[in-house]
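With one protein chain withheld, the remaining protein chains of the complex are depicted in position.
Chain nomenclature is as follows: A, B and C, assigned in order of appearance, with residue numbering initiated at 1 for each chain independently.
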Amino acid sequence: MEKLNFASDYLEGAHPLILEKLLAANLEKNTGYSTDKYCISAKEKIRASCNAPEAEIHFLVGGTQTNAMVIKYLLAAYQGVIAPATGHISLHEVGAIEHGGHKVLCVPEYNGKLKAADVEKMVKDFQNDGNKDMMVMPGMVYISQPTESGTLYSLKEMEEIAKVCRENDLYLYVDGARLAYALGCPENDVTLPDLARLCDCFYIGGTKCGTFVGEAVVFPKPGLIPHFYSLTKQHGAMLAKGWFLGLQYDALFTDGLYEEIGKKAILLADKIRKKVTQKGWKLCYGSPTNQVFVELPDETLKKVEEKVIVSFWEKTKENDTTIRFATSWATTEADVEKLFLVLDSI
Amino acid sequence: MEKLNFASDYLEGAHPLILEKLLAANLEKNTGYSTDKYCISAKEKIRASCNAPEAEIHFLVGGTQTNAMVIKYLLAAYQGVIAPATGHISLHEVGAIEHGGHKVLCVPEYNGKLKAADVEKMVKDFQNDGNKDMMVMPGMVYISQPTESGTLYSLKEMEEIAKVCRENDLYLYVDGARLAYALGCPENDVTLPDLARLCDCFYIGGTKCGTFVGEAVVFPKPGLIPHFYSLTKQHGAMLAKGWFLGLQYDALFTDGLYEEIGKKAILLADKIRKKVTQKGWKLCYGSPTNQVFVELPDETLKKVEEKVIVSFWEKTKENDTTIRFATSWATTEADVEKLFLVLDSI
Amino acid sequence: MEKLNFASDYLEGAHPLILEKLLAANLEKNTGYSTDKYCISAKEKIRASCNAPEAEIHFLVGGTQTNAMVIKYLLAAYQGVIAPATGHISLHEVGAIEHGGHKVLCVPEYNGKLKAADVEKMVKDFQNDGNKDMMVMPGMVYISQPTESGTLYSLKEMEEIAKVCRENDLYLYVDGARLAYALGCPENDVTLPDLARLCDCFYIGGTKCGTFVGEAVVFPKPGLIPHFYSLTKQHGAMLAKGWFLGLQYDALFTDGLYEEIGKKAILLADKIRKKVTQKGWKLCYGSPTNQVFVELPDETLKKVEEKVIVSFWEKTKENDTTIRFATSWATTEADVEKLFLVLDSI
Partner (left out) sequence: MEKLNFASDYLEGAHPLILEKLLAANLEKNTGYSTDKYCISAKEKIRASCNAPEAEIHFLVGGTQTNAMVIKYLLAAYQGVIAPATGHISLHEVGAIEHGGHKVLCVPEYNGKLKAADVEKMVKDFQNDGNKDMMVMPGMVYISQPTESGTLYSLKEMEEIAKVCRENDLYLYVDGARLAYALGCPENDVTLPDLARLCDCFYIGGTKCGTFVGEAVVFPKPGLIPHFYSLTKQHGAMLAKGWFLGLQYDALFTDGLYEEIGKKAILLADKIRKKVTQKGWKLCYGSPTNQVFVELPDETLKKVEEKVIVSFWEKTKENDTTIRFATSWATTEADVEKLFLVLDSI
């Protein structure tokens, strides 16, 4: 019997409404390089959803590419990017940010989140250092919503961070690889218009939120990075068939699909959290979104892994390991019921 | 009435056989980052088609990205890449190669092709220069098959180039963005196994040859660029849903589809060439593939463009312009008949 | 007997007035990283000589380093630098500009100089190209004064170039590696204040004009490249003992030494030109400065090289070669007389 698979939220293809639209458009002749009607329409819809009528939007292919480009082209050569020590750019992108020439300046993380006060301290320490001309100047703050630990910044927290950024000439950039799972979470109070109001740049994740591929980068104020369009070509981030990305986002932003698409995943993750608690296992990080982190005795984990594919997260203690169950827009009640049969049998 | 569109070969989506396979797989749970069954199967099939059982294969997203990565990671910092003056990397990638740190060393082009003798001369001139330690060392030859002008290297020509490369420690890299239209052309005598035998690296184009996105990079000898897999992640060229690329190539290399997919496009391009000649217009560059270049009086062009979208190529004379009609795997007899109605009316 | 050496203008050490000042200062305790009194004084003197009271000045170590830094940090990632095909950056810096990420866009050269009209044409061609978003945008003009061929831009020519630059949003950067030999040339009508008025950046060469090492970069309008000071540290172009450079420039700009230092070299070069003409040999490029280019039959050259070290320039014809005799501030009448004894004997 095939194993159950809760390893991640990028296992399946695209949402049925995207697929439908794609089938209808497949043999149309659309113009190239994101000049097509789908890109135009999707951008309009995203601007409306973000309440950012002037926003400049680009459809890129993946998250690492997006992070690498935004950070590289926003920072001056002498600047670095502040990120929590567990940030995706700090750990899991093979040094893509350094490859682009910039240091990642790590601040402490608290369940995946950084604190405005720590950012402010880092900036002040830099400004007060007699050798600051020989050091990397903080130029930007990078955070993820939800974070790599599944947690959410509250609106209040994000406003504090944005305030520190404004007061200290730091750009604020939000990695929204899993943004739909923030927007679909009852605990969340940061909306797309909030992001557009508070950030200099953010991206609306597609790959993990319903598309085959694609991430939508939003610059609420246009022209922040001049000629970003040419830069996407130079960086190899532009598709000849840009319409393929535009079409998917056009579907995601029709009738509020993007804000809806994560909701079921959260409900199913909540069910898993409840079950885990019932089993007496330990939930980690306090994630309220689609990622469920569980610390398990290795012996128990072994039994789980006989029937379920999960993600290894970290070795927590000598005999304990933290793993992740992830749900997605495509996870079904049936999937979770099968998972529970397994968990109940352990 | 909507205009006819012969502007390029990347207007439509994916080949029906790809679409079919995609629909069937959409809700499967495939593992991430190209470790899935489709990638594995597609690579096996490509190795077989190339008669290169050891080949290392990676699925990337686009042509500029592929060129940028292969050239950057194959060359040493002090080396440059030899290319014809009309090569895609010389002109149309916003300096992506220089962005990666390397000079494009242009040799003369003859209908889009370079000559082995010119390559050899450039290398010898370098080697004989008393100041060569202060100059960019040629490290690689870049060519396209078919070229940007639609022309084809014969097997003899490619063997001559490969010989010069081997004798002078130059890598040979072939950009196959439109490779299906070479393989599908009666005039072509360079097969996939020939490419695998003669090149250090080449890529089998997908975007222009039947996929939504995707290019398959082939290193006939594995390990030529160590850890290329990690480099694709660093460069932002790796998809979480790598299976989406693998699946498309798996379809393209089932039952010889890739070798077939360009044939109809060539036949239809031949028809256009015949019609153009009948009209007394001038065919350019001698392209035998899916791109038809025509030099037209501007007055005539104006009439064509009222009803047909074509690609501007270059201003040839004061009142003459060269344009391109491109066919693709998706172009139909009906499309061409409609075009002829227009052309006949001019 | 040791051979005579006219190979270049960087054979000897430093001007006696520099050496004297250096000896006096050797055991002083000067503060580090260009914060010392010599740097401060030298900058003031250079500002005065350039009639540019606001100018920002940095002392770097060498010409390639200076070119690489200025071009890299002034250009946006999508831009390239226009240069004559024989420009130093085009040929002789192992691709340092491309290593910094930018394409060198070559225009025709006329005895080492480019023409304003060719620059304008290149910019217009770019602006009119339908695919310009996929191409490298011209962002800057690089010229040398004197050029690599020893020639000089007249004030009129430089003003025309500056005008084209201003009208087309191009920076104008002048490489003054041998600037003292322009300023010391009777034919020259471009002064330091002219350069400061017309350029966005230029450098006042030291290595070839009297210092051990060092080049002084001048930005007439300060802040053009923010935090250039930190960038010099990042780039490895900042000396802990920055005073060593400042002191040399302080000497060069005391009592007009820099404007004087090239004069004798020009007079001696003029003598060599006269002698060459008397011998019936061909002077090349029309250089009026300290570099004397001569086309010789290879047989004659062989005899010259038995007793004199010269620089090979290029193979001009089957049996003819162009070579260079260079004089410097350190060349003496006696050196030239010895050279004439050799030339007379051939």
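Observations
In the analysis below, a contact is a pair of C-beta atoms (placed from the backbone, for glycine too) under 8 Å apart; a residue touches a chain by one contact, two chains touch by 3 or more.
Please read all numbers here as calculations on a predicted model, not as lab measurements.
The chain that is not drawn here is touched, among residues C:Ala116, C:Met137, C:Leu239 or C:Val276, by C:Leu239. For the chain missing from the display, the contacting residue among A:Tyr78, A:Tyr285 or A:Phe325 is A:Tyr78, taking the whole complex into account. Screening B:Ile82, B:Leu231, B:Ala251 or B:Val308 for touch with the missing chain picks out B:Leu231.
Seen from chain A, the chain kept out of the figure touches residues 77-78, 80, 91-95, 97-104, 130-131, 133-136, 312. Residues touching the missing chain, restricted to chain C, are 5, 7-8, 10-14, 19, 22-23, 25-32, 61-69, 93-96, 99, 207-208, 212-213, 230-231, 233-241, 244, 309, 330 (touch as defined at the top). Those residues of chain B that touch the chain absent from the view are 33, 73, 76-78, 133-134, 137, 226-227, 229-231, 233-234.
Keep in mind that, in the parts below, only the chains that are shown with their structure count from here on.
Residues touching across the chain A-chain B interface largely coincide between the two copies, over half of the numbers being common to both.
Put simply, chain A has to spin 180° for its C-alpha atoms to lie on chain C, with the angle rounded to a multiple of 5.
Each chain gets a centre from the mean of its Cα atoms; for chain B and chain C, those two points are 43 Å apart. Centroids of chain A and chain B (each the mean of its C-alpha atoms) stand 34 Å apart.
Chain contacts: chain B has residues 93-95, 99 touching two or more partner chains.
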